[in-house]
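Every protein chain but one is kept in place in this view of the complex.
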Amino acid sequence: MSDALRQRLFEQLDAIVLIDPHTHINALQPASATPADILGYHYYTELAHSAGMPKEQIEEPGLDPKEKCERLFANLAPLQNTIQYSWLLEIAREFFGFDGDRISADNWESLYDTAAEAMAADDWAGQVLEKSKLQAVFLTNDFDDPLEGFDTAVYIPCLRTDDLVFQLAHPEIRARLERAAGTSIGDSRSLRTALGKRFEHFKAKNAKACAISLPPDFAPTKISPGRADTAIKEVCASGPEASLSGRQAVANFVFWTLAEFCTEFHLPFDLMIGVNRRVYEAGVFQGQDLYDSRVSLIQYRELFNTFAQVTFPTSVLASVTNQELTSYAWIFPNVVPHGHWWYSNTPAYIERDLAARLEAVPQTKQIGYYSDMYKLEFGLPKFRMYKRVLAKVLAEQFVVDRLWSEERALALGKCVLRENVDRVFGLGTGYAVEDLLFA
Amino acid sequence: MSDALRQRLFEQLDAIVLIDPHTHINALQPASATPADILGYHYYTELAHSAGMPKEQIEEPGLDPKEKCERLFANLAPLQNTIQYSWLLEIAREFFGFDGDRISADNWESLYDTAAEAMAADDWAGQVLEKSKLQAVFLTNDFDDPLEGFDTAVYIPCLRTDDLVFQLAHPEIRARLERAAGTSIGDSRSLRTALGKRFEHFKAKNAKACAISLPPDFAPTKISPGRADTAIKEVCASGPEASLSGRQAVANFVFWTLAEFCTEFHLPFDLMIGVNRRVYEAGVFQGQDLYDSRVSLIQYRELFNTFAQVTFPTSVLASVTNQELTSYAWIFPNVVPHGHWWYSNTPAYIERDLAARLEAVPQTKQIGYYSDMYKLEFGLPKFRMYKRVLAKVLAEQFVVDRLWSEERALALGKCVLRENVDRVFGLGTGYAVEDLLFA
Partner (left out) sequence: MSDALRQRLFEQLDAIVLIDPHTHINALQPASATPADILGYHYYTELAHSAGMPKEQIEEPGLDPKEKCERLFANLAPLQNTIQYSWLLEIAREFFGFDGDRISADNWESLYDTAAEAMAADDWAGQVLEKSKLQAVFLTNDFDDPLEGFDTAVYIPCLRTDDLVFQLAHPEIRARLERAAGTSIGDSRSLRTALGKRFEHFKAKNAKACAISLPPDFAPTKISPGRADTAIKEVCASGPEASLSGRQAVANFVFWTLAEFCTEFHLPFDLMIGVNRRVYEAGVFQGQDLYDSRVSLIQYRELFNTFAQVTFPTSVLASVTNQELTSYAWIFPNVVPHGHWWYSNTPAYIERDLAARLEAVPQTKQIGYYSDMYKLEFGLPKFRMYKRVLAKVLAEQFVVDRLWSEERALALGKCVLRENVDRVFGLGTGYAVEDLLFA
């Protein structure tokens, strides 16, 4: 009974047209140009490397895409158990008609050729979006992105602010900001002006969110204008050699100022909490970051209290932080659990984290999932992975344990999968936080 | 098979007459006077507020109970997924004959009127206790509670000590203690005397436990008499303006002294570990507290070693601490896992925390559940939520996985639900820790 129920729920969830609220898609090249863009996703390169494949074989300069794929396919057998390998299989099956259980020496080349041909089609990105039932995807744009040359209703801009907060000591970052804002930076006032210009630009280009990823030891706090001035001057003068306390004061000043602009421009501020960068320094590209799970949302107490008008869609890197996220969202109106991030984006962690959220956070203020993808082909398998888990939790926890009707369980699923994306980011035909679903 | 098994186990567990070992019931007004006492439970006000309802609408001074309920019912749709909403439905169904799936604009008023009428009955509290199969409930009494005007065999006193440990710098707290104890306080000796008087009073009134909730950074330690004297004098002289170290020394001195009196008066000392108060300062009444999950029972090492004769029924606020609680209870004779507290009191967390305890802590020293309720009506749905999870874990983990008979699984359930409450708190016909269940 329960297996059939899960399957029915999954199929209905899978029919919903979605908006993906967080990706790393390049709007000017959204889909894969060759299969090497699929296999080059860091999940495959880092897992193959972890299983023994030398980095040099993967990242050889000038490597031909087909040769790169041949090398990687020859090293994927140790990964066949991983959920990431299942994404690859689902892409091969759904987009390219593959029908095996494993991609091997015998079949990789025909798969490669079929995929390469499909990818060469003019409207390949459009085909992928349609097959994936994706109406739109959020981007992750550099602060100086001109945001031109694409349809911002389909590729929705999002202002990524990591560099502004954590890298402003680097002269090239400041130079880029000065160029993009058309102003010079020397103190807190001029820095604020420059940041405001970028909000104006992004807002004019249909941006629907501001976003940042944060290390586990970050604890945002308000900096006095005087301290900010001193610190900005020091950082402008000394660059990365500036004192740690000076760089931290600048980071806090910029972060706080971004939150102020989110209030003014009515933008949600996506927080992605917990990543340590470059922990494994000899790792492959994008396969070097890890984390320290000893982080607490208590570090964000002042922020959440101060910016009551800003919605914070919040992701946590370690599953252990999910209970705090659930509890903070349970009482703070402006804290919204947001998807399942990176190392917590595998079924075992999704299931337990989702189950906890669905039974304790108001249904109107939790966003089920985003793909975090770099290429459009991954939207389909990643969302399906989530929808399978969602169907399982709805079946077991609501239909079986709490005697809900299937229809009602499905409505809850639709709410977290789609409606809340519209509601939280202010999309579509005007959901508001006050709307009641089933009143 | 397993669903039917769970149902059979649940029904048998649900037939057991219980004693609720931790509540916030006011013995002089134990049940709800109007439905606003039900809907005013912080779970509904904080979740409605989190979902967008302004605090001012909820806490308007002088608000009529029916008007308050109308406003809240109009804002509960976003909460229909939560387990707390299911408690409300179960109360409506079991006590007031409601038979819908949701309480809406169409039916709330008749539900209100039916409930208000029932609550007006003279013996309403008695009816609730009987229907809930609750033989007695523990209270949470202020240290200066006279403990008069009620039957202490049904409403069992428990000395709550948060104010004594953490608020003694406030002159009004000291004044209340001096009045209640009939002594004056100026140093460690006189403070100890005053505390001892309250233990005598509580013990004479059938108190069966001492209890305290503790912030995540508390790490109890013994304070020398000299240091205690200095600190108490400072705190008496300077009040809340006393130095942090002075206030901490007083907190540690009082806490340690309470543990000494628990030894002398043979009282278990309930520890509720991990709460940060007033994190969301603009939140509704009782909807402001959260936590930092980075806490360890290693902070209680000295306490558990020193007070080998005191039983510590221990609750943890964050589920991540449950494994430590399980492990400490596994080797420390005086550590007893105690229920599922607050933010960990939802089925997903109960299931995983309970499963871990049932397979590794001796069955005679774990207390399954307490309701933590403020009004008697919540005992029934909260205990049933627990019993459903208990039935699931017993079915899957013991009957299916370990091939136990249903009878034996049921005996284990009864042990943690009822027998251990009697045993640990010294109630009933004289269970002792040495009693063997199935010898």
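The letters A and B name the chains in turn, as written, and every chain counts its residues from 1.
Quick note on the criterion: a contact is a pair of C-beta atoms (placed from the backbone, for glycine too) under 8 Å apart; a residue touches a chain by one contact, two chains touch by 3 or more.
Bear in mind the structure is a predicted one, so any value in this text is a computation, not a measurement.
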Q: Out of A:22, A:338 or A:352, point to the residue that touches the absent chain in the complete complex.
A: A:352
Q. Of the residues B:93, B:179 or B:402, which one touches the chain left out of the display?
A. B:402
Q: Just name the one of A:12, A:26 or A:82 that touches the chain not displayed here.
A: A:82
(Q) I'm checking contacts with the chain that's been left out. Which of B:320, B:391, B:410 or B:427 qualifies? (A) B:320
**Q.** Candidate in contact with the missing chain, chosen from A:208, A:338, A:375 or A:388
**A.** A:388
**Q.** In subunit A, positions touching the absent partner
**A.** 3, 46-47, 49-52, 74-75, 77-84, 86, 101-102, 104-105, 276, 279-283, 287-288, 290-294, 318-320, 343-344, 346-349, 352, 388, 392
Q: Could you list which residues of subunit B touch the chain missing from the display?
A: 294, 296-298, 301, 304-305, 308, 320-321, 323-324, 326-333, 352, 355-356, 358-365, 397-398, 400-402, 405, 408, 412, 433-434, 436-439
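Criterion: only the chains that are shown with their structure count from here on.
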Q.
Can you compute the centre-to-centre distance for subunit A and subunit B, using the mean CA position of each chain? Integer Å is fine.
A. 39
